[in-house]
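With one protein chain removed, the remaining protein chains of the complex are shown where they sit.
Think of it as A, B and C in the order they're written, each chain with its own count starting at 1.
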Amino acid sequence: LPGLVRAWGQARRKEDSRFMLTGDQYKSSLNDGRRVYWNGKRVTDLTGCPALKSSIDAVARTYDAAYRPGDRAVSELLQLPTSADALAARMSLHTEWLTEISFMCVMTALTAASRIAARCPERAAAIRAYVDMLQHQDLRITECITDAKGDRSLAPGKQHDADAYLRVVERRPGGIVVRGAKLHVSHAAIGHELLVMPTKAMKPDEGDYAVAFAASVNSPGISIVTVGEPTPGDPRDFPFSSREFVPQCFVIFDDVFIPDERVFLDGEPDLAATFAHALGLWTRAGGLVNLADDADCLVGFAQLIAEANGLDKFVHIREKISDMVIHATIIRATLEASLKNCERTTDGMMIPDELFANAGKYLHAANWSLMIRHLQDIGGGSVLTSPSISDCENDEIGALVQNYMRGKQGVDGRYRLRLLHAIRDYTLTSYGSYKSFSNLHGGGGLYAQRLVTRNRYDMERAKRLALKAADLSGAAP
Amino acid sequence: LPGLVRAWGQARRKEDSRFMLTGDQYKSSLNDGRRVYWNGKRVTDLTGCPALKSSIDAVARTYDAAYRPGDRAVSELLQLPTSADALAARMSLHTEWLTEISFMCVMTALTAASRIAARCPERAAAIRAYVDMLQHQDLRITECITDAKGDRSLAPGKQHDADAYLRVVERRPGGIVVRGAKLHVSHAAIGHELLVMPTKAMKPDEGDYAVAFAASVNSPGISIVTVGEPTPGDPRDFPFSSREFVPQCFVIFDDVFIPDERVFLDGEPDLAATFAHALGLWTRAGGLVNLADDADCLVGFAQLIAEANGLDKFVHIREKISDMVIHATIIRATLEASLKNCERTTDGMMIPDELFANAGKYLHAANWSLMIRHLQDIGGGSVLTSPSISDCENDEIGALVQNYMRGKQGVDGRYRLRLLHAIRDYTLTSYGSYKSFSNLHGGGGLYAQRLVTRNRYDMERAKRLALKAADLSGAAP
Amino acid sequence: LPGLVRAWGQARRKEDSRFMLTGDQYKSSLNDGRRVYWNGKRVTDLTGCPALKSSIDAVARTYDAAYRPGDRAVSELLQLPTSADALAARMSLHTEWLTEISFMCVMTALTAASRIAARCPERAAAIRAYVDMLQHQDLRITECITDAKGDRSLAPGKQHDADAYLRVVERRPGGIVVRGAKLHVSHAAIGHELLVMPTKAMKPDEGDYAVAFAASVNSPGISIVTVGEPTPGDPRDFPFSSREFVPQCFVIFDDVFIPDERVFLDGEPDLAATFAHALGLWTRAGGLVNLADDADCLVGFAQLIAEANGLDKFVHIREKISDMVIHATIIRATLEASLKNCERTTDGMMIPDELFANAGKYLHAANWSLMIRHLQDIGGGSVLTSPSISDCENDEIGALVQNYMRGKQGVDGRYRLRLLHAIRDYTLTSYGSYKSFSNLHGGGGLYAQRLVTRNRYDMERAKRLALKAADLSGAAP
Partner (left out) sequence: LPGLVRAWGQARRKEDSRFMLTGDQYKSSLNDGRRVYWNGKRVTDLTGCPALKSSIDAVARTYDAAYRPGDRAVSELLQLPTSADALAARMSLHTEWLTEISFMCVMTALTAASRIAARCPERAAAIRAYVDMLQHQDLRITECITDAKGDRSLAPGKQHDADAYLRVVERRPGGIVVRGAKLHVSHAAIGHELLVMPTKAMKPDEGDYAVAFAASVNSPGISIVTVGEPTPGDPRDFPFSSREFVPQCFVIFDDVFIPDERVFLDGEPDLAATFAHALGLWTRAGGLVNLADDADCLVGFAQLIAEANGLDKFVHIREKISDMVIHATIIRATLEASLKNCERTTDGMMIPDELFANAGKYLHAANWSLMIRHLQDIGGGSVLTSPSISDCENDEIGALVQNYMRGKQGVDGRYRLRLLHAIRDYTLTSYGSYKSFSNLHGGGGLYAQRLVTRNRYDMERAKRLALKAADLSGAAP
């Protein structure tokens, strides 16, 4: 049986396998010879690895939920939105992270294809063929963008270590050989494919670094180090930690051969940033529905704990909640504005407006830590110091614990405890820290998000407005 | 002739005068016996008063521009938007302040009418008839809401001075007599009518304070103190101050008789806040297009002066401009979201979404002082200390001044000087201070704006989201 | 032997035991019959409990380091500063948390004693005798202030559950009986004594709630629930988590008898806040040296990782570090100002200035989350996603991991990895979350810290300054 499964894994990219996967088939497909490491050791059984198990199970459940039998069936999770409503609907359809990343990769690849098509029609065609394969084989793919980078003050071509940015080290008939590392790749170890692209614009003499391609996770020469593991805990005390964990992967390309039909860019430095820009659009805009809901969820927690504590009428509490409400309202406004101003590509897909999406993403990232501070401030010390639910069940002290944990009349101690624990888990455990950190860095860090907002803004119009207001319309140089 | 004009002024409310006004007719119409005071003296000639002259001229120009001859012609400036596009178009049509205030009063009155119609159908009908009169006589009207308030910690009915909030002191057959003062009434002295409403919700025993009505400015018993005056100055040095000034008025109602057909609310405390809420919606939403443009204009000034100084590539300058760009983008996002979610009243008018509009208004008010700080910071000391344009024209030193005021190559000294002066005038003169202050207080102060945002927010949805996320959907009290 | 040890534990409060403790004696002394619970179970062996073990070891090491033999020896860690220099020195002497808390309790008790001495001389004497006993028996004590509180909108005397605030339920000859719970008590389970005080001012009819006293941890009726446990991990990856953990305790007083000589306040509501105010002073001022060092440490991490990444000359990075430098400088300025303005009590102790100390504490609490955001922003995604040190030691991929983790020339991958891990541990693990949360809530939450700052500020002087500036000195009411 294992041999069979493995054979399936190896065979899965064959042209004739055009059908959707079940959860079990997904799990089997991971047994394909990939090289994954964790805490210093090679992982031989992915589905049993503590760092990966819960994520694999979640992905499998998503496969099962979406599964439709039949040859050439295509998962709705990988289909392209072709109307404003479909775009809004797809963006609202948060399943689990690997699936969402796969959708964003597909959209990124096609957006990039439409932007390079004029200059490189055959590369654009390769991308479209590749996406068609992904859709028909129902694969999951993660995006590899950030390089090791070495000394950040030096350009890729000036590094002490030429591999600090991933590059082409050899060009052979039929393909290229690449070397380097890609960092911060969520879920790389449990997907099927990697979409690899340059981290930024390249200079004319950096052609070897201007390379984008797709690689199967089990390609010879690829090693993946996965970082971290979920914290075990009573789900009543840790509702989030016990449900969701995103393994962060460090992907090493040690002279990996990429066949021509999977090379999407090679040696055209002036197009290097096209893929990153398309990815930026989709990472920032694609998650905006979730960010807006996260912001609302935070307001909800604040209001619930304020009510449970009997503090909801206190002005200083209400003022903090007002801050949170205003934050949530801005984020939603940017979402609404981004959807209202969405545009159709030449390929017929709808893409959200980037200026508004980016501003929303930035504001969420920039303000999240303050919103968390507000929630913790409103929640009070008991967010951290409350006994566990199992303490409530102790024969000797359980009843007293529950009594003393009661809030205002009608709020029983057990409910209030669980609410406090949920807030702790959302903000203070490694789950909470991960959420906070990925809010900050997802989509490229505050500086990049500010830069993109400025670049997408209509500065010429703003200058005209100012000149007109100052009666200087004709006087400007 | 003066007698004739005055007669016209007195006659203008007659049922048979249904035509639009020219600028001259508007000026004549102000000569109607109104009692206006300035700097301790009665103003006998409004059009010659330094505090009012420039505003009256601006209003007259707007009348002339909108004028269409013909019986029963109605100005487009006072017509109601009945589609989302018409709403957006009307909100973009900034003419001058008195006209905009008049439009907001009309919308406020009709919005309130639709909200009280079920309870008080005859009051609603009176409002609609009154609006029809305003439209057909082409009148200008200002809104009187803020009371003197006395001790803010006491309710209207508990004040040491019963008149601290405007109230009904007598009810006679055919009408009521009111007493009190209304503060912060922009342009009251140069409009025709006053729309008077309670400043807030009233308690059951405060029926005398629950009074809304319309009064002609020249009604016996009404006195208006107008505050401030435009600063004179060379328009090349002061492009804003020399163009726009908003007289702030303090309106005293010293036992004024209001006929029944002009009474829109009397003695129904639970409806007292309806008018204020409608006004709040229109003041905050109505001005949002301008706020969004103001925010863009500020960005424009910052970019222009940075370019003129050769500083536009400096990272710390770009970062400040990014802050301003992000601010401008949020404000515009709230505008877009407010328009996208506009709603139709039972009367067929379109009204913008209040949650988004209010959040935008608040953010603009809250952040304006920081945005101004950024602009002044980018502009540098020369914003304040630059020689005047007339210094450039002095035979002895003019050429040197111009030379030394040059910025980067191609930016001549005279252009740069005027740009610096424009920034000074926009931010540092009494014009700039007025703009800043009215941004802060227009629509009711930060606290009120925060309160309204919280009240309009869907808190129940937020709580459901949080409970669901924490697996507590069934456990909440 | 165990019997003997236990006997020692029980005997330790005898008048004749006036000597310092070694680490081993401290450990033995914990075996005194105390009732401690963790994760729903009674803890029978404290020194073996995963939640307590590392803290007990740290305390024992501190005992050993401070130990001096000899009858009547008193630990320098519990002695009172009697000069400005001694105060500064003692405040700089951070040992470990339980010892610091004990010192703060001693100072709090004596500060309160000096403030109630005029009204209640015998209570003040009892406090001084008790402190003398603590010093001569070398005991550790924690402070119990926060009550369960029930409905926060109701006063202690109006609660649905009369025990929501700890209270006297019986007054007997020789002592009182108390009931209630005290929350957020750091280290309660591993100290010897509890200093219990009202959480706030009480109203005239709340005499039963105006109670302060000392209780031995093993007093009949006291149960302690300890919360949380340290996360195990490689110290090279988790330098902070593996070193420090502060158990948070929930202390239940189920009808505990307190003998008269240990009752420090009973039935005088108007003095109820005295203890809390004294504690507030010492919690906020006492930790200020550490806060100032923490702020500097954060700057250090930011600069180190910026340098390692080759980013230290980038303006946007430098600007973020400037923010952190300015924050650190303010905190240190408040410390300097607080020490410069320290005052001597009637008992001869020096106490730091409260206004400056409190402002510093507040600013640290309020800005910490932003400072952490800056550090994480500067550090980049690798703060979260970096392979472990053990990955570096893997035969197959270790060398590659180290290569790709190198920063600018001369910065080797292993050092950079450990620096990134340290930043992760300082900001993203439960250690980091605890630090952040206790920064926020230690000393009573932002609202309380703001309130105290305002109360300690010389408002009358500020009003005089303003009146004089406005030429209104004689005109004010």
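Here are some notes:
One rule holds for everything that comes next: a residue touches a chain if its C-beta (ideal position, glycine included) is under 8 Å from a C-beta of that chain, and two chains touch if they have at least 3 such contacts.
Just so we're clear, the structure is a prediction, and the values are computed from it rather than from any experiment.
Only one residue in the set C:Ala201, C:Ala337 or C:Leu370 touches the chain that does not appear here, and it is C:Ala337.
When you scan B:Gly174, B:Pro235 or B:Gly310 for touch with the missing chain, the hit is B:Gly310. For the options C:Ala328, C:Val383 or C:Leu428, the residue in contact with the chain missing from this view is C:Ala328. Between the chain not shown and the residues C:Phe213, C:Phe250, C:Phe264 or C:Phe356, the one that touches is C:Phe356. Interface residues of chain A facing the missing partner chain: 314-316, 319. Mapped onto chain B, the footprint of the missing chain covers residues 35, 37, 39-42, 146, 148-154, 160-161, 163-164, 180-181, 183-184, 223, 225, 227, 231, 248-250, 252, 254, 309-311, 313-314, 316, 366, 369-370, 372-373, 376-377, 380-388, 390-391, 393-394, 396-397, 400-401, 403-409, 427-430, 432-434, 436-438, 440-441, 445-447.
Chain C residues in contact with the hidden partner, per the touch definition given at the top, are 235, 239-240, 293, 296-301, 303-304, 308, 318-319, 321-322, 325-326, 328-330, 332-334, 336-338, 340-341, 355-356, 359-360, 362-363, 410-412, 414-415, 418-419, 422, 426, 450-451, 453-454, 457, 459, 461-467, 469-472, 475-477.
The criterion applied here is as follows: only the chains that are shown with their structure count from here on.
Ranked by how far their CA centres sit from the centre of chain B, the chains are topped by C. Computed centre separation for the pair chain B/chain C is 52 angstrom, with centres defined by C-alpha atoms.
Once the centre of each chain is set as its mean CA position, chain A and chain B turn out to be 44 Å apart. Chain B has residues 319 in contact with two or more other chains.
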